[in-house]
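One protein chain is absent from this view; the other protein chains keep their places.
Labels run A and B following the written order; every chain starts at residue 1.
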Amino acid sequence: MSAAPGGAPVTGGAGAAGSGGRKSAAPVFEITGLSVDYGEGPGATHAVADVDLTLHRGEVLGLAGESGSGKSTLAYAATRLLRPPGVITGGDVFYCPDPDSPGRRINLVEAGPEEIQELRWSQISIVFQSAMHALNPVLTVEAQLMDALAAHWPDAPAARRRDRAAEMLSLVGINPDRMRSYPHELSGGMRQRVMIAMALLLDPQVVIMDEPTTALDVVTQREILQQITGLRDRLGFSVLFITHDFSLLVELADTIAVMYAGRLVETAPARELFRSPHHPYTLGLLGSFPSLHGEIRPLAGIPGSPPDLRNLPPGCAFHPRCPYAMPRCRSDLPRLTLAGGGRQRQVACWLHDGAEPPPELAGRREATTAAGARPAGGGRQGGQR
Amino acid sequence: MAADLPGLGSSAAQVIPPARRRFRRPSAKIIAGLGILAFFVLMAIIGPMAAPYDPSAIGPDMLAPPSAAHLLGTTQTGQDVLSQLLDGAGPTLIVGFAAGAIATALSVVVGVSAGYFGGVAEEGLSLLANIFLVIPALPLLVVLTGFLHSTSNLAIAIVIAVTGWAWGARVLRAQTLAVRRQDYVASARAAGERAWRIILLEILPNEVAIAATSFLFTVVVAILTDAYLIYLGLGPINTWSWGSMLYWVQNNEAFTSGAWWWYVPPGLCIALLGTGLALVNFGIDEFINPRLRAGGLSRRSVRRASKSHGLTLVLRPDGVRDDGTLTPVRARPAGTRR
Partner (left out) sequence: MRFIARRLGFYIVAAWAAITMNFFIPRLMPGNPVELLIARLQGRITPQGVHAIAVAYGLETKASLLSQYGAYWVHLFQGNFGLSITYYPTPVTSVIATALPWTLVLVGLSTIIAFVIGTLLGVLAAWRRGSWLETAVPATTFFQAVPYFWIGLLAITVFGVALGWFPSSGGYAQGMTISLSGAFIGSAVYHAVLPAFTIVVTSMAGWLIGMRNMMVTTLGEDYVLTAQAKGLAERRVMLTYAARNAILPNIASFALALSFVVSGSILVEVVFSYPGIGYVLFQAVENEDYPLMEGIFLIITLAVLLANLLADMLYIVLDPRTRQEG
């Protein structure tokens, strides 16, 4: 694994990719076979098991799942930020810093502290869930923006760093005069914008967003999401967007990956996932959200509760709650396999391995009613239209 | 709940609803602490009977170092130190625990009331607690006992309790406030449950650990304070306790005589007893605050992890993991994909 040349800042990585978020097939962040445990030895909890996930340049990849599905664990472990007792027990995470040399990659799992410290924030940054808790309460906004810059631009004069900080704040719609404020003096929405500005300070190529709008009210949520989309179009970075709220991913995501009990159960381009989910869990999730458009139907939800990660059922972890469970599901763990629709479409379900899937999971549903509107979900009432 | 996953940053209040508390194997600290406690309780119970001599009996060997006849030597008046030590364990423990119990009872009443009822009651009780907290305890005790002249153990215990309840009250008030905000309490109130039932059934069970910590801490302080008062001559110096032993040491100015066997044992016993209580407290602390625990990692791994802060520990095996629930993990050659 080759390392980025020491000292030379890898500038303009994302910005140079051009305006308007040019998507390419080249992967920028590739997770292969990652497994993460909490604790050691026989009593360890397997929070993430053998996950393959690829983020392509300019892509917005949504990572969805319930609390405890392992999505946050995955993201933090991939960036080596997961705290003890979390341990990476297997797999690799490849980051490709230079769009023009796709062969040169850094394995974050094997890299040393200095390498990772250099990569952090300048190449890969994170927007955390709760800005109130993610910002240091005793430092001003300015201090927190400046120290990130100081750590990675040690030779730049202070004025230049301050200009950059002011520039990013303006970009997210905050008056740079507010730099001297403390976090508790700002509103929730403003704090989240500060977090976004801070994440984009060094023009990173990958931005991981961990439920960035969960702590906000619906109106502010919308504004922040629009902000994110606008910034992404403008600066061209790739996004890993983690959420338990499917509805956010409708307009935001290009591709969606669904996790359950520490494993990936389905990945698909966003439109296709909403139109025709392949995994019963995804179907259940889609049926759990009310739609503003389309016919009124009873909310379904998914019976049962998420499994205890210390006591996973044998075979497919979802089978106790799955309305389509077959005998095979109770004993054999389904593997993530291609399911038509190109390399982007994968599902881990025995329904799609030989057996004939029911119509609501086979992609033979009607098209959406209005552009961008949520498709009327099939729920458990069957796909009759 | 994300808040349960210890590896992620989380700022949830440390309130563990009773139903979800699991029994954890007690750590070495608790075991050691309880062991020490058990030892001293035993000493308190059978000590007076096991004492080889009458502790007050004056003897011919004065300030004699430890020997076969006197395992811990003798005092200035020929009294056997070991007997005094054994005899004194009981009163020392009794006063300490009694004061601790009274103080904790007071702090539970004040703290929970203040936290639950809010409003004027909370302001008033908090003010009271803060006043007692800020006024230095020992000078106040010195003045109180100096004036009151009563030298019974019970009086000392009460007086210590009266000056020592404030800290526990403050902690319990804070905890009550946190618990009160929980959903199950709010629903109980909305359902019209009466206050005393809510306090008894919903709030107090959540505060057992904190109350226990507060109790143990207060007992340590009470034992020390009792020893201090007796040492200064303000307590019952004619019944044997570890504090009174030290009083007589001071009175006879024996510490410049090098008779370490006289004053080392009582002080050491006080310190060990306090350490035992503190260790149990540590254990309870770790139970309340999961972040203080190692969380299932071996000590070596914890040390490795802390050496490179900010980087997740990697424990990749070479080869296949033979584990029924986990898909075999292989180190993949770079570039291959599923």
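Basically, a contact is a pair of C-beta atoms (placed from the backbone, for glycine too) under 8 Å apart; a residue touches a chain by one contact, two chains touch by 3 or more.
Since the model is a prediction, treat every value here as computed from it, not as a measurement.
**Student:** Missing chain touches which shown chains?
**Tutor:** Spelled out, the missing chain touches these shown chains: A, B.
**Student:** Could you tell which one of B:Asp61, B:Glu122, B:Glu193 or B:Asp285 touches the chain left off the display?
**Tutor:** B:Asp285
**Student:** Sort through B:Pro136, B:Pro205 or B:Pro317 and give me the one touching the missing partner chain.
**Tutor:** That would be B:Pro136, which touches the missing chain.
**Student:** Which positions on chain B touch the chain that was left off?
**Tutor:** 6, 9-11, 29, 127, 130-131, 133-140, 142-144, 146-149, 167, 220, 224-225, 227-228, 231-234, 246, 249-250, 255-256, 258, 260, 263-264, 266-268, 270-275, 277-279, 282, 285, 289, 291-292, 294, 299-300, 302-303, 305-307, 309-310
**Student:** Residues of chain A in contact with the chain that isn't shown?
**Tutor:** Output for chain A: 79, 81, 83, 116-122, 125-126, 128-130, 133-139, 147-148, 151-152, 182, 184-185, 198.
FYI, only the chains that are shown with their structure count from here on.
**Student:** Using mean CA coordinates as chain centres, what's the gap between chain A and chain B in Å?
**Tutor:** 46
**Student:** Going by the contact rule at the top, pick out the chain A residues touching chain B in the complex.
**Tutor:** 1, 32-33, 35, 38-41, 43-44, 46-47, 49-50, 52, 54, 67-68, 72-73, 76-77, 80-92, 94, 105, 107, 109-110, 113, 116-117, 128, 130, 133-134, 312, 314, 333, 335-336
**Student:** Mind listing the chain B positions that touch chain A in their complex?
**Tutor:** Interface residues on the chain B side: 1-2, 5-9, 11, 294-298, 301-302, 305-306, 308, 310-317, 321, 325-327, 329-332, 334, 336-338.
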